[in-house]
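Worksheet for the structure shown next.
Only a single protein chain was left out; the remaining protein chains are all shown in position.
Entry: chain A
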Amino acid sequence: MHTSATTGWGRSTSSHGRVIRPDSAEQWEEMMAAAGPRGLIARGGGCAYGDAAQNAGGIVALTSSTNERLEVEGDTVLAEAGTTLGAIIRALAPLGWTLPVVPGTSHVTVGGAIAADVHGKNHVHTGTFGSHVREMSVLTPALGEVVLGPESNPDAFRATVGGLGLTGVITRARLGLIRLDSWFYRTTDTVVDGLDATLESLATAARDSPYAVGWLDARTRTGIVSRADPMMPGRAAPPGGGRLPAPRMPAPTLLGRGIGTTVTVANRARLTAARLRPRSIRPLPAVLYPLDALPGWPGLHGPRGLVQYQFVVPFGAEQVLHAAMRGPARAATLAVLKVFGAAGDAPLSFPMPGWSLALDFPAHPRLASALDTLDDQVAAAGGRVYLVKDSRMRPDLVAAMYPGLDRWRAERDLLDPDRLMTSDLDRRLRLSGDGHA
């Protein structure tokens, strides 16, 4: 059996499995029928920071060949699972449509976005990606190919949204669209002192602007609140049919310990830029995909790679954010703050009303106990950690953070009773529960 290594986007996790790329519906079905005891997981853009799309000893099935069809019908688009959100946005922009929810990178696929139930910088207004899925086809081990939607088969639908690929292989989905207001956005950066002022400023920005995000520097205790508002509608159409070159910077590799200084300098530079030039006009991709501006970001974190820790705590539990900023966030290379609106009804969906903080760290073993402590504080405050980005949480906390876990397990066992769909994340966090595995 030939195996090859798959890693998470953060490069801190890696394991060996059989990587295959089925390119027809028959091949997908054959593969599912032939999967051994180590099971299979579908892998889209490989954008999960940790081990969500790895499957040690089993099959890692790439969906990248399923990206050809893209049909617009009314205010929806039918897209295959392997299509990247970036490709959809580029293709739809000339028609005046766009996706309501986009995560921080354009490389996420439709399948991955549903399985992680991703969110954007506009969660307050639009909710998660899953809330705009009108229906989807899922190849399940127990029932074969099924069509799931919020009305038809709602329980299976909700188990698959945010279900980390463990209910089956998503093959295509019909997504709701919104009108593209403008291809160009006016971004405004406000420099704020202290965490509380940043939260307040971010809450206002999130209410008034479609996109809002906060950047924090734990060392200098300053924040930048960035908001983006559409330009006048007359400039809606992107130049050159939406085929803007993605902003790219070279990806140098530094040793892990070097990044501390680099980050200090980068944060200063960003603060200075925000002070000197708080307003600018940017094309939509530059607003939506900050992560794509520096593709070598994980590599900058040294040979051990990068670990991201994203959590959400309800409004009123700001003390957890303060604890994070006083503690582990001081070692973070990036700290991104967002506000979340109402939660969806998928049991494993991450967003809930409150504050979300995402921290990037070089994956150093010394980090472990500080993050374990933060886990406990987050869980005690009624918050949760984002599973698709996780690579180090303790399994016993999942049930406390996700009260719908048992409901999800029951539904998942109907779609995949033999637990054929599995991943390293599933094993590490024991998401499927004990018993047979």
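The rule is simple: a residue touches a chain if its C-beta (ideal position, glycine included) is under 8 Å from a C-beta of that chain, and two chains touch if they have at least 3 such contacts; residues count from 1.
The rule we apply is simple: contacts and distances are computed from a predicted model.
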Among "Chemotaxis protein CheW", "Phosphate transport system permease protein", "ABC transporter ATP-binding protein" or "SDR family NAD(P)-dependent oxidoreductase", the UniProt name of the subunit that does not appear here: "SDR family NAD(P)-dependent oxidoreductase"
Full-complex contact with the absent chain, from A:367, A:401 or A:421: A:367
Chain not shown, touching residues in chain A: 3-5, 8, 10, 12-13, 15-17, 38, 50-51, 55-58, 304-305, 307, 363-365, 367-368, 371, 391-392, 394-395, 424, 427-428, 430, 437
